[in-house]
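All protein chains but one are shown in place.
For chain A:
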Amino acid sequence: MSTVTTSAVSTAPLINKRIVVDWLGIAPFVIFTLLFLIIPTLYLVMGAFLTPDGSFTLKNLGDLFTPTIMSAYWISIRISVASALGGAIIGFYLAWALVLGGLPSWIRSAFLTFSGVASNFAGVPLAFSFIATLGRQGLVTILLAHFGLNLYATGFNLLSFFGLTITYMYFQIPLMVLIITPALDGMKKEWREAASILGATNKQYWLMVALPILWPSLLGTTLLLFANSFGAIATAIALTGSSLNIVPIVLYAQIRGDVLHNANLGYALALGMIVITGISNVIYILMRMRAERWQK
């Protein structure tokens, strides 16, 4: 590593002392993240490969493939995929309208401000909002009943897969809007002009120019939304008690009362979550780097 920094604090008397000082400067940060981020996570990751008495095993990971745990992962993945896709599609449509729809500019700034708030409005209060809106006594349910439509007789239930997906989309859509708007802003006018001079139709422009440029952003953000809802727990707990069998709730119950009767199986469950959110985030970062080539 080079110690010849341009910032040259030329008053420093001893060269080799400086290297030590340089690294000591970030010691608090290193110690803090080791203690409260890295080691706790590594502890679980290693625990996933150990038996209760401390020898190496792959049994915990194998036990993840039991029907109850697999179904928890499966429901979690389905809810995350559904809410990520729904959020991505509606969010993209909304962002497109805000950037390219020719709307008054105050609508754009109002929506972006609101998205900043709504993407942070997750957790317990969000669940309350949806209970007050789409629950059995909720505003929309009652209004629809006035018009003779009994929402709950149609098989809808807020405490179900579909209900949870709709609820999660409340923070997914604004997140999509916030992340994808800059990408749409980065679409140069010249590309469109060049395309139309060459005789491209609107459809051809989108299919052959715009989408090939946008797809890394679109795919990447969708994966980010997926990870975002995969780790979400507070909304689900407040909405369903702990009746819905999704991974974060199973893990929560495991931490609270060892429902799996095997601490190391709990670690494996946590490892599974890290792997899934980790993979989707890594792809997001890669996609983002690809997308940024166009945003210079």
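The rule is simple: contacts are C-beta pairs under 8 Å (C-beta built on N, C-alpha and C of every residue); 3 or more make two chains touch, one makes a residue touch a chain; residues count from 1.
Basically, contacts and distances are computed from a predicted model.
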Omitted chain (choose from "NAD(P)/FAD-dependent oxidoreductase", "DGQHR domain-containing protein", "ABC transporter permease" or "Outer membrane lipoprotein-sorting protein") - UniProt protein name: "ABC transporter permease"
Selected residue (touches chain absent from view) among A:127, A:151 or A:214: A:127
Which residue of A:72, A:94 or A:244 touches the chain not shown here: A:94
Residue of A:61, A:200 or A:234 in touch with the missing chain, whole complex considered: A:234
Which residue of A:69, A:244, A:260 or A:273 touches the chain not shown here: A:273
Residue numbers in chain A that touch the chain omitted from display: 1-2, 5-9, 11, 22-23, 25-26, 28-29, 32-33, 35-41, 43-44, 47, 90, 93-94, 96-98, 100-103, 107, 111-114, 116-134, 137-140, 169-170, 173-174, 178, 227, 230-231, 233-234, 237-238, 241, 248, 251-252, 255-256, 263, 266, 270, 273-274, 277-278, 281
